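Yeah, one chain of the complex is gone here, protein chain that is, but the others are all in their spots.
Chain IDs A, B and C follow the sequence of writing; residue 1 opens each chain.
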Amino acid sequence: MTQSHTSPRFTGVVPPVVTPFTPEGEVDHESLAGVVEMLITGGVAGLFALGSTGETAYLTEAQRVAVLETIVRANAGRVPVIAGAIELTAPRIIETAQKLVAAGADAIVTTAPLYTLNSQAEIGRHFRLIAAAIDAPLWAYDVPVRVHTKLSIELLLDLAADGVIHGLKDSSGDDVAFRRLVAANRAAGSPLQLLTGHELVVDAMLLAGADGVVPGFANVDVEGYVRLFEAAARGDFDAARDAQERLNERFELVFAPRGYSGDAMGVGAFKVAMQARGFIAHAGMAVTVEPLAADAIAEVRAIAERTGLAAAPARA
Amino acid sequence: MTQSHTSPRFTGVVPPVVTPFTPEGEVDHESLAGVVEMLITGGVAGLFALGSTGETAYLTEAQRVAVLETIVRANAGRVPVIAGAIELTAPRIIETAQKLVAAGADAIVTTAPLYTLNSQAEIGRHFRLIAAAIDAPLWAYDVPVRVHTKLSIELLLDLAADGVIHGLKDSSGDDVAFRRLVAANRAAGSPLQLLTGHELVVDAMLLAGADGVVPGFANVDVEGYVRLFEAAARGDFDAARDAQERLNERFELVFAPRGYSGDAMGVGAFKVAMQARGFIAHAGMAVTVEPLAADAIAEVRAIAERTGLAAAPARA
Amino acid sequence: MTQSHTSPRFTGVVPPVVTPFTPEGEVDHESLAGVVEMLITGGVAGLFALGSTGETAYLTEAQRVAVLETIVRANAGRVPVIAGAIELTAPRIIETAQKLVAAGADAIVTTAPLYTLNSQAEIGRHFRLIAAAIDAPLWAYDVPVRVHTKLSIELLLDLAADGVIHGLKDSSGDDVAFRRLVAANRAAGSPLQLLTGHELVVDAMLLAGADGVVPGFANVDVEGYVRLFEAAARGDFDAARDAQERLNERFELVFAPRGYSGDAMGVGAFKVAMQARGFIAHAGMAVTVEPLAADAIAEVRAIAERTGLAAAPARA
Partner (left out) sequence: MTQSHTSPRFTGVVPPVVTPFTPEGEVDHESLAGVVEMLITGGVAGLFALGSTGETAYLTEAQRVAVLETIVRANAGRVPVIAGAIELTAPRIIETAQKLVAAGADAIVTTAPLYTLNSQAEIGRHFRLIAAAIDAPLWAYDVPVRVHTKLSIELLLDLAADGVIHGLKDSSGDDVAFRRLVAANRAAGSPLQLLTGHELVVDAMLLAGADGVVPGFANVDVEGYVRLFEAAARGDFDAARDAQERLNERFELVFAPRGYSGDAMGVGAFKVAMQARGFIAHAGMAVTVEPLAADAIAEVRAIAERTGLAAAPARA
């Protein structure tokens, strides 16, 4: 099976866009549009809509489409938009993906099936079925901490060779497998674009051969990631490392809330820092996620201030 | 928060109903109606619609509703029907559950969130949000091999005390936790009905205090499970064990296909045996699941024959 | 390879003997001899020396030999003694096992290798090498929570068929695998004696076909386990369940210490209750294990008292 799609290039910083909520738990589309503007002004190479950082799993189908529409409208064609279709299995992913393509996604990204007990071969069938049914280039998203499956190098290159997938977002935490994938992909003529989600080691991942990065923390500090990427792109790894280390000092605010779930800690801290910088109106998360308590919020804000994440100048 | 629903009793054998497919991959509603009739004639105490054995995760929303409608129509009110709303998170589960209640489900069962990284407290918020939004009693489904979360005893009893959940289907594989839950539930006045999904050790689970059982293999041998349950119900554990051991000999057909995924092996073998017995027209599985090869099918059939699972007499 | 050894029978309660320590951290041999006497008087069918409950992993080689010598001397040939040789790999296990056999062990029990990354076939080579080198029957100990490997049914029956192993202590927590092993072992002519370590569900495991039980809590309540085993042996599973439920109420004292490690909680609570009953002089654990704090000790003692674990009458 060969797909005729050509994927847009996502070389650079491609942040997963946060989904702001109103205090009533509705999507705050005005803040969302502002975030998109802030990111594009900051120099991103693309937008990753409806990813984990976007709390996509907590959104209804209608909310997902509405979020993507706002992102697409605010973007106004300036950078390519890849959208996550995170669902249980292929038949359901196809339905969602078709709606997202209709809403303006330039590419679709999805994971191995959830809930099911599948072999790598079956995961291959899953991606093939999806790619054949949607009118947009398909990317794979490898995030075992959430999906509880690791996409094998063999599977990814098989799918790439047949034009089924055009790229990978790797959040597997397996830097050795990523390194081997980089080499194998290059040997195969680079059919895959390779993005890393490991936002604390982007310098190392770019040294290893990643094409781009999908950092949730770019919602807080987009300039930092753009500076890091540009340094690595011109081969100045000392500067890239300096940029990474500065980002990591700031990123410690994510580890400040103690005793919270992974989702509460990560996105919760991002949103508190974004609100402190004036990027979003409210810091609330999806309704079932435990809100950060006052002391945790204070600690996040303190680290933000101490590391120079002051309120941004008002945008025009 | 207190819910006003009263759950139907599911004391006895409550099989998860298989979803038969046509060779074209459509739901085979005629075979499905036949399976329901076979199960009810066989003496089941209820029907578990849209569970893992029903390949629910692979069905679209429309297919799920259609499957439930067929089950409800074929059942014609003879036994209570509990339906699985297996989705990523509460907002999406609510949408599906409302449709299933409208289609005739007497109770809804769901799991902890999928894909997300939540604490036990957040899983509690998840169940509370769902229960408050649906017009039917809610049950919890604990299946860590698929959901990658274990529901704690404390959480389950908290939710039960507040009327949020009315029962549990336990497929956790943790017999010690189940035993402690039985004791704690009894100490709390038995707010929860406790069903076990451990079909190979039902005698032991009934001895331990389970109210009922949800055996996928009842789609193949419903009489065996009904006989087992009745023996245990009258306190004859020697007879219960004999029934279990006979079932287990037959169940070995599930382990016969080697080198397949969990989903292909389990449901695949069930369906081959069901077809051999004349219960369904075709043995096909969801489209991305690898079909059993001829040698695996032959082995499953051989075990079925050798253990006395002959073709059933034609139903009227 | 065929071994000529015949294993003693371990049908009944075969408790893993606790290792008492003095306040200085030395083995308290006087208390240890008293524990052995208490257990044998209580009706045990054998003694499991140097198991996990005996804190064997924390003992030096010299301490292990000394502990076994005390157990063997106190036992005075009344019941068979099986001794754990818990070491990294076969060459080291052989050295230890030879010393334990010289010190009077009637059988040796050991696990798959620790630290190494081995296949099931290599684990088979491991057991074969050990069996060939020691002058006593060898048993396998399956405890994945500590060894991080599960012994497969195929491997166990292969080893049994060749006379390499004579029995299994199963602490795998996998009741389905245990049930299948019982059936496969019976079909093979019962070459293996099967002991369960699941002390909270012994009634169910005996119903399923276990030959005996290795309950750590028998160090606290040996009468309870003997009563349970005898009820099951005469086929009275109602009485067995009653005995189990009474034991489980008492066993809740193990879950009382909150925030401790698995080793501190389990053995720590056992020892507090044993001291309260006058079975050992001190409740201290191995030196690197965190001692239970006063509040945890108080809670353990309170549960012991509430559930009728009063101080035992002085032994002659």
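Just so we're on the same page, contacts are C-beta pairs under 8 Å (C-beta built on N, C-alpha and C of every residue); 3 or more make two chains touch, one makes a residue touch a chain.
Values in this document were obtained by computation on a predicted structure and should not be read as measured data.
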Where the missing chain makes contact, among the chains that are shown: A, C
Residue of C:V17, C:M38 or C:L59 touching the missing chain in the full complex: C:L59
Contacting the left-out chain in the complete assembly, out of C:G46, C:P113 or C:P137: C:P113
Residue among C:A97, C:V147 or C:V220 touching the omitted chain: C:V147
From A:R73, A:R125, A:R179 or A:H282, residue that would touch the chain that is not displayed: A:R179
Contact set of chain A toward the excluded chain (per top definition): 173-176, 179-180, 183, 198, 200-201, 203-205, 207-208, 235, 237-238, 241, 245, 248-249
In chain C, positions touching the absent partner: 52, 57-61, 63, 86-92, 95, 113-119, 121-122, 125-126, 129, 145-148, 260-264, 266, 286-290
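Here is the rule we go by: only the chains that are shown with their structure count from here on.
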Neighbouring chains shared between chain B and chain C, ordered by label: none
Chain nearest the overall C-alpha centroid of the shown protein atoms: B
Averaged-CA centre spacing for the pair chain B and chain A, given as whole angstrom: 36
Residues of chain B engaged with two or more neighbouring chains: none
